[in-house]
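The complex is shown incomplete by one protein chain, all other protein chains being positioned as in the whole.
Entry: chain A
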């Protein structure tokens, strides 16, 4: 398990990941240890089955969607860099970062990138709009069989009605931000 952890991750790689994601050195080594412990096949990448082996994730109603977020388009394996890139969205925003170089590209854990992550959980086909169907899908995942189709449909309709501002019967990213951040 962990005995190969810090030896397989080179210092240069750690530096690169640090720059890209903003995690500290020790956080990166710790997360690498976690990555290797999940990697049962020991081939340096994680597959969807590796994630599903985590019981607490398997019982999460949105578990599959969250797992998908780690895998780039059409791929079945994620390496450590990709793993860290996705996790970076969840790093708390620090005050001293806000005043950094404004010309640098937006950090992965900026507020809008976090919201984009959540938006993508709804927007499966990546057309930058949450349609009624996509909303219904996510709702169905979250409530299981406990709510009837009609009731769920009316919840979806009401939500789109409240959030939609340009009348296209779907929710764009900007409308999403307005709705979520009040």
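As a working rule, contacts are C-beta pairs under 8 Å (C-beta built on N, C-alpha and C of every residue); 3 or more make two chains touch, one makes a residue touch a chain; residues count from 1.
Just so it is clear, contacts and distances are computed from a predicted model.
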Protein name as given in UniProt for the chain not displayed, "ATP synthase subunit gamma", "BHLH domain-containing protein", "Glycerol-3-phosphate acyltransferase 4" or "Checkpoint protein HUS1": "Glycerol-3-phosphate acyltransferase 4"
In chain A, positions touching the absent partner: 1-3, 5-7, 23-27, 29-31, 33-34, 37-38, 51-63, 66, 87, 89-96, 109, 114-115, 117-118, 121-122, 138-139, 142-148, 151, 154-155, 158-159, 163, 171, 176, 179-180, 182
